[in-house]
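Following this message is one structure expressed as structure tokens.
Here the complex is missing one protein chain, while the rest keep their positions.
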Amino acid sequence: MGKVMLEVRNLTTKYITRFKEDIYAVDHVSLKIEEGKSLGIAGESGCGKSTLALSLMGYYFPPLYYTSGDIIIDGKNISGMDPDVVRKSILGKEVAYIPQAAMNALNPTQKVIRFIEDVIHVHEPQKSKKEIYEFARDRFEQLGLPANVLEKYPVELSGGMKQRTVIAISVILGPKVLIADEPSSALDVTSQKMVIKMLRDLMDSGMIKAMIFITHELPLLYNVTDDIMVMYAGQIFEKAPAHEAVFDPLHPYSQGLMGSIIVPEAGLRDVKLTAIPGTPPNLKNPPSGCRFAPRCKYVKPICKVTSVGMVHVGEDRMYRCVMSEEEIRELQQ
Amino acid sequence: MKHLLQQVFRSPKFLVGFVIFSLLLLFVLIYPLFVPDNPLGIIGQGTFFEPGIYVNAYDVIGTDPRTLMLDNAAANRIASKLSPADRTAMQEYLVAVGVDEEDIELEDTEKLLDLWEAYYDPAARPAGFTAAQRRYYGRLTNNLFGILSLESVVIAAENPETGVMEQIDEVKQSDYVNVNKVANVRWLPLGTDNFGRDVLTQLVSATKTSLQIGLVAGSIATAIGLTLGLIAGYVGGWLDDIIMFITNLFTVIPGIVLLILISFSIGQENRGAVTVAVVIGITSWVWTARAVRAQVVSLRNRDHVNLSKLSGHSVAHIIVNDILPYIASYVIMALILQISSGILAEAGLSILGLGPKTTEVPTLGLMMNWALIYSAHVTNKWWAWVPVIVTIASISFSLNLMNTGLDQVFNPALRED
Partner (left out) sequence: MKGYSKYFGGKLLWFSVTFVAAFLLNFILPRLMPGDPVAVITQRVTTGMTSQAGVQKVYEEYANLFGTNKPMYEQFFLYVRNVFRGDLGVSFSQFPRPVADILRSSIWWTVALQFPAIILGWIIGNTLGALAAYLKGGFDKMLLPISIFISNLPAFGLAIVMLVIFGVDLGWFPTSGGYGFDLIPNMSWQFVWSVIVHYQLPFWTIVLIAIGGQAIGMRSMAIYELNADYVKYARFLGIKDRKTIMYVFRNAMLPQITGLALSVGTMVGGNLVAEVIFSYPGLGQTILTGVMGQDYPLISATTLVITLMVLIATFVIEILYGFIDPRVKAAQAD
């Protein structure tokens, strides 16, 4: 077993809306990633994947608030640290993030290099512009990006180039853990491949030590990550090695999710055919008992009353259901 | 649809705007039922009568008097007779004869009179007063104590046969008549204007006309803007180029310039309220066209539109069924704003002397224009202009509130505030 790069224990965070309602979008989430490993997170839109990504960095601002739990990065517990210390010593350096909307992640009126200067200055204020430029140029070339990107404004970059630029900026300070929130969903197939390759290279070269990859396109996860975690309504519903998670899911929700396909026909490319009827619960007041119960085809009376714990299967699998593995397999037949 | 309406009415901003606007509208519709007078009818001989209840003095004499013994009647009578100038003059005299200025309260009539009785001496000749001033004080004193005496006033009329004045009635100081028994009483809540017309009646009629102008101008502007925007956005190509060229031209050329030119050329005689509204409408469609076009362009390639195209529907069918429903909320909001700006445009034009002709119906702008020409605002005749501005502001405020409310319902992304 390798060194643990990121460990999260019972992390809970919430949004407070302007009507003062609490939305627990990350609810008692625990996870662990070892050095050199990557973890994929999948789930329907609105299940809290992005919120989890943001919560993992230990730096909160309204409307997102920390409630409880621990975040341990490379042995250092960052929850409860002074926000300004987190900002200076953790963000970008220990853990970095690639936002979901990378298309709009760069300030439109700033050249790429100016932004990089701003980022580096947070941690190394003494560095001169020339040094930063040379450093950034080397880093970009190393990642297969042309150096002239640095002198451009975001509007001058194509979608794929912008996405890769954002990735390059995210890792410019050499973070140990990288969290990529749907880094490829808005791109065409070629750009998607380049982005995935770039992320893989980052891992392979050891530039980053561990990665979390969020997406709702499961096939993608299967190719990229070692483990897959399925989220539903702010909770983890299943965690398994990538192969098992895709081809042999245990939780009824995961099974439904794997059944969701993306029709690759031109023109109708974005139309999703969901195999799971119903809609996810409103997180303002989630159902008591199992949160998936209202949509589950195997639902039992007990599901609606008792809260459901995790069932562990072997070393590296677990799922959240009242049924045992055998029961599930039987029903599946 | 029902659900949407519910949501709209749950928006506090929309609701407040809607209530203000409805109250205004209700008043405008109901008032004429009670006061069916001609809004431009001249009732006052003279300018700018103050707001108040006007009781016919002739009818008061003919009405059966009742006797009421009220203690403060005399004091009130004097208080209303003593002008501020008189009071200051009295103060000057009192100070001159040695009363401490601190002890004199100009507003307290009773005290002032007591002091006056104690210190005023018609025979004395305090230093610093001219003979004319001394005579003025004499007259003032006689008047004041004349009022205090218990004499009554005699009403006399000429006997048509003898030509001699004969007493026909006597009015005592303690005589009262019930206002309800007086044949002619007119309440002028907002007084009269420079021509002697009832301001409130005029204001109600003007509000109605201005709202109509706003509605006509807004509908025309929205219709033109919507049509052009739809064609430019959906059909595209050279039509789009031409329409956008024209739209851009009229964005830069100030609308007011066109308004002035056209209104002026039409001539005062030909400018009815409707004409003015039409002119405003055809010069203010630019923003609607731009915005509708932008929305249509973004809709043009949506899946449902593509599907409709594939199914072989006609352009008209697609526009009506697949485009219009998506921009309907926007168009309604644009219409509301256009109504409000149409009303303001009419007012601006009228102030420049380019409003509707003045002989048919009043408008808010015309009322403003008259008030300004006759300097109501610099001579403290507030009732001639404040209500007009308040009305204009409440119309535009309520319409804007409704618009903001709608915006928040239809574009939840903008709800951040």
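Order as written gives the chain letters A and B; numbering starts at 1 within each chain.
In this section, contacts are C-beta pairs under 8 Å (C-beta built on N, C-alpha and C of every residue); 3 or more make two chains touch, one makes a residue touch a chain.
If you're wondering where the values come from, they're calculated on a predicted model, not measured in any experiment.
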Any idea which of B:Ile43, B:Leu258 or B:Val274 touches the chain not displayed?
-> B:Leu258
Touch with the missing chain holds, among B:Asn270, B:Ser298 or B:Asn321, for B:Asn270
Check each of A:Arg87, A:Lys176, A:Arg200 or A:Lys304 against the chain that is not shown and name the one that touches it.
-> A:Arg87
With the missing chain put back, which residues of chain A would touch it? List them for me.
-> 54, 57, 59, 61, 87-88, 90-93, 96-97, 99, 101, 104-111, 115, 118-119, 122-123, 152-153, 155-156, 166, 169-170
Footprint of the hidden chain on chain B, which residues?
-> 248-249, 251-258, 260-262, 264-267, 270, 344, 347-348, 351-354, 368, 372, 377-378, 380, 385, 389, 392-393, 396-397, 400, 414, 416-417
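In the analysis below, only the chains that are shown with their structure count from here on.
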For chain A and chain B, let me know how many angstrom lie between their CA-based centres, rounded off.
-> 61
